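Would you mind keeping the following structure in view while I ask a few things?
Removed: one protein chain of the complex. Kept in place: all other protein chains.
By letter and in written order, the chains are A, B and C; residue numbering begins at 1 in each of them.
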Amino acid sequence: MTVKIRFFARFRELLGTDIMTDVVAGMMFSSLITTIAKKNPEGYDAIFDEKGTFREFVILMKNGKRIDIADAAKTPVEDGDEIAVFPPVAGG
Amino acid sequence: MTVKIRFFARFRELLGTDIMTDVVAGMMFSSLITTIAKKNPEGYDAIFDEKGTFREFVILMKNGKRIDIADAAKTPVEDGDEIAVFPPVAGG
Amino acid sequence: MIAIQLADVDIGDLIRAAKKHGTGAVIVFDGVVRDDDITEMELEAYEDIAKQELQNIAKDATEQFRLLHVDIIHRIGRLAVGENILVIVVAAGHREEAYAGSRYIIEAIKAGVPIWKKELTKNGGRWVPGEHGHGRPKTS
Partner (left out) sequence: MIAIQLADVDIGDLIRAAKKHGTGAVIVFDGVVRDDDITEMELEAYEDIAKQELQNIAKDATEQFRLLHVDIIHRIGRLAVGENILVIVVAAGHREEAYAGSRYIIEAIKAGVPIWKKELTKNGGRWVPGEHGHGRPKTS
């Protein structure tokens, strides 16, 4: 089961992007990102607070749909999903 | 003593414009325009009401400065003056 | 550039020239001859006074909204449907000032600059009534 993780802006600089990763069935959104982010302490720290929960400004998407931070621990990832994690937008 | 009278828009169509006219010393703004406008009843009617006073929407200028309708009967015209009379503006 | 003229303007060129140091936003207002069942529009101005008024408006807007650049080009003569009547270009550091400055200028022009429009139709023509019956209360 493979999913694609996309980080943007500062998160991309710290953790890379377009990360294809194999996941086990039943893996939750927050667990997946925690695992990936731990590869770089600074990247982890940018996304998670000291309790290990997403910082409140972090934006999560699954296949282009917004996922609330409160729902990330109970949202499973599925084969072929595109997962995105990014800081507040600043276009325009 | 010569003054120049400029009408614009509908007033110009009815009365002409850039009218150079000799006036006697002490001639007032409203008298001058009354005299000129009487040359065409439709033109007169566009500018003056049945009491012979300027219609409230008419705009008067003397050398680029606005003259209030209430002051037109006591504002003398002077040699070289440029007098303008026009309907509400509609640019933009 | 503040002008009352027969000729059209190149808005792309105006935008390029408007980008003074510190510019973060440029707003263009382009007033266009609308097809209200007309054949053409004819515009007339009290040119000297109108230009002076446009200069006053540009100055007021620049001070009030800290604009970095202002162009106002108002056309006169006969214009076809779709042609530019009035082009206002403003540059500012930030969008709030640029939008507010642009809006201030168009409203001031509508209210007090001696320019008139006649819509020419198949059956003749009609002078466009102003939005402000009595014009601007005072003129500098």
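Definition applied: a contact is a pair of C-beta atoms (placed from the backbone, for glycine too) under 8 Å apart; a residue touches a chain by one contact, two chains touch by 3 or more.
Just so it is clear, the model here is predicted, and its values are computed rather than measured.
In the entire assembly, the chain absent from the figure touches the shown chains A, C. Per the touch definition above, the residue from C:G77, C:G93 or C:G125 contacting the chain not shown is C:G93.
Across the interface with the omitted chain, chain C contributes residues 10-13, 15, 19, 21-32, 34-35, 82, 91, 93, 95, 98-99, 102-103, 106.
Contact residues of chain A toward the unshown chain are 6, 8-10, 12, 56-57, 59, 61, 64-66, 84, 86-92.
In this text, only the chains that are shown with their structure count from here on.
Work out the mean CA point of chain A and of chain C, and you get 50 Å between them.
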